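Not every chain is included here, but those present sit where they belong.
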Amino acid sequence: MVVVMDERATEAQIENVVARLVEMGMDVHRSTGVTRTVLGVVWQGRPDAGIIQLLDGVHEVLRISEPYKLAGRTFKPESTVVKVGDVRIGGDEAIVIAGPCSAENEKQVRTTAAAVRRAGAKVLRGGAFKPRSSPYSFQGLGEPGLQLLQDAAKAENLALVSEVMEIAQIPLIEKYCDMFQVGARNMQNFGLLRELGHARKPVLLKRGISATIEEWLLSAEYILSGGNTEVVLCERGIRTFETATRNTFDVSAIPVVKKLSHLPIVGDPSHGAGRRDMVAPMARAAVAAGADGLIIEVHCDPDRALSDGAQSMFPAQFDRLMAELRIIAPAIGRSICVEPTPRRGWGT
Amino acid sequence: MVVVMDERATEAQIENVVARLVEMGMDVHRSTGVTRTVLGVVWQGRPDAGIIQLLDGVHEVLRISEPYKLAGRTFKPESTVVKVGDVRIGGDEAIVIAGPCSAENEKQVRTTAAAVRRAGAKVLRGGAFKPRSSPYSFQGLGEPGLQLLQDAAKAENLALVSEVMEIAQIPLIEKYCDMFQVGARNMQNFGLLRELGHARKPVLLKRGISATIEEWLLSAEYILSGGNTEVVLCERGIRTFETATRNTFDVSAIPVVKKLSHLPIVGDPSHGAGRRDMVAPMARAAVAAGADGLIIEVHCDPDRALSDGAQSMFPAQFDRLMAELRIIAPAIGRSICVEPTPRRGWGT
């Protein structure tokens, strides 16, 4: 924290601010320039800078960024690689996670899983709990949905990620899946984050719709500080004044996060764009900007999907996208699945 | 929902869209104008308009607003009055809720409660659970904090509101308090909202930091549709590009909500402004704009508060504010507590 005194601050005011900071247990370094005095302050934790701001003679309090420690590159300069089942996110290969918004029935899950594996996806996605903003919509299959997803993931030799909505669901998701997904609305559900800090499986942490990158990294810090070091960040769009797209997919968050943090980051162009025909351009943009992977909604029959149909790709569109990504990835020294994972089959 | 066809849409395209809508179970009214065809569509629930948007020949899909029913004035034209203990929010009197951000110790709670009662507050506020955006900050006293708050509220003859963070805390808050507070971060925690729909005490529902008014009313709908009709809305600031204030306190949400919904709305200028010297102007603005009340952070010694000190008022500032509000309220046909509630005292 840096306390900038007013140009007209009196010596008494400066001394009072220093005394107050010392009383709060801080270590203060005073630097008196020609026009004003600046106080450099070192502290533990996060002091309530607001209080200092209100003292007489204070011009403003500048907070030094990065109150997060474990999530920052300062703490750990080398990039983290997160293992999801047998898949490694954050390494040389950009990983594509794909699948339906929610599990609806066996045929839908199986067909979609097979299609995304053939196209080159390495992880299956799919939701079993779907609390929606209207109380009058489809709310998910629950545990039977997780079973369907696990069966399909095993058959297709894919890892599996599914969303955890509340603490009570942790054991269930942990039983069926290889990775927890924390949705945008839960990015600051600190109770949930704290529990996931004790879980033994990795976490895909989506950015809240109006969260700054700093807040997002602080949320990752909650998980890391509990002992779970396997966190993958996921950009999925922020809320802005623009209404032509549902959200504004913040592609620039990708290089910013790569610079500030050692954690991998993937892009979610499906939620970022909100409509099928915008998914491919935004997926290409995310990979070109340096994302460690993508998470994409694909449905065997999107026009009849029970949720998010408009933003789910047809399998053929997804195929085409994967081909485009294979051209782009080398531009940033990356590969994208050339050879699909072999299918394991039902009986194995 | 209104489907606007392209000016160049062919008859075959129009018929395909109509067929598709009918297949989805909708009732379609076609209106063919000189330049284009418009389809009026009636449905139950919320269809995935996005799918229709993608059909050939469709120019755009216009959603008719207000998917909420129970929260809307169309459903219930007369304004709702919510009872919190013996206090009525939404009537002729604008109600002021005040107290510390969090309960810290007996003396702090008692002194603050006494001060706000004397100034004219009718409800005591105070938190016992304080999950903060940094894992390294003060996290609240828990149940002992609720006990301190209840004792003080009883002694001062005030009703009590405190924040519920997760489903598991509902019985505890219900035991000690007269009203649940749902914080901005939980505005779309649909599991929690659904449970509160079955609770027997009223709910103060804060607006999410990036929630539209429509989403906020849909969240109220979750509670109402569970059978709990006692919901008070609370505006507390939205996230914008402006950095001079922590959030932008959206005063205009007050008249908009009064028009769209029958539910009472109060303003939270403490969080809206984020600094003590901005609280009074924003409190006055909220009442002048027609708010049914206010919720304000007051602390007996704000400079030493363990949380939100910078935005907590001194008791003397709060006194002065109440005097100003007494002048303003009649301008909108309202009163504000002229005679403080008599103290009940410790022994009674």
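The chains carry the letters A and B, assigned in the order they are written, with residues numbered from 1 in each.
Everything below uses one rule, namely that contacts are C-beta pairs under 8 Å (C-beta built on N, C-alpha and C of every residue); 3 or more make two chains touch, one makes a residue touch a chain.
The structure presented is a predicted model; accordingly, all values stated were derived computationally and were not measured.
Colleague: Please report the number of identical subunits in the complete assembly described by this file, where 2 are shown.
Modeller: Every protein chain is the same sequence, and there are 4 of them overall.
The definition used in the following text is that only the chains that are shown with their structure count from here on.
Colleague: Mind checking the centre-to-centre distance between chain A and chain B? Centres are C-alpha means, answer in whole Å.
Modeller: Roughly 28 Å, centre to centre.
Colleague: Can you tell me which positions in chain A touch chain B when the two form their complex?
Modeller: 45-46, 48-51, 53-54, 67-68, 131-137, 165-168, 185-186, 188-191, 194, 208-210, 215, 218-219, 221-222, 225, 239, 274-277, 302-303, 305, 307-311
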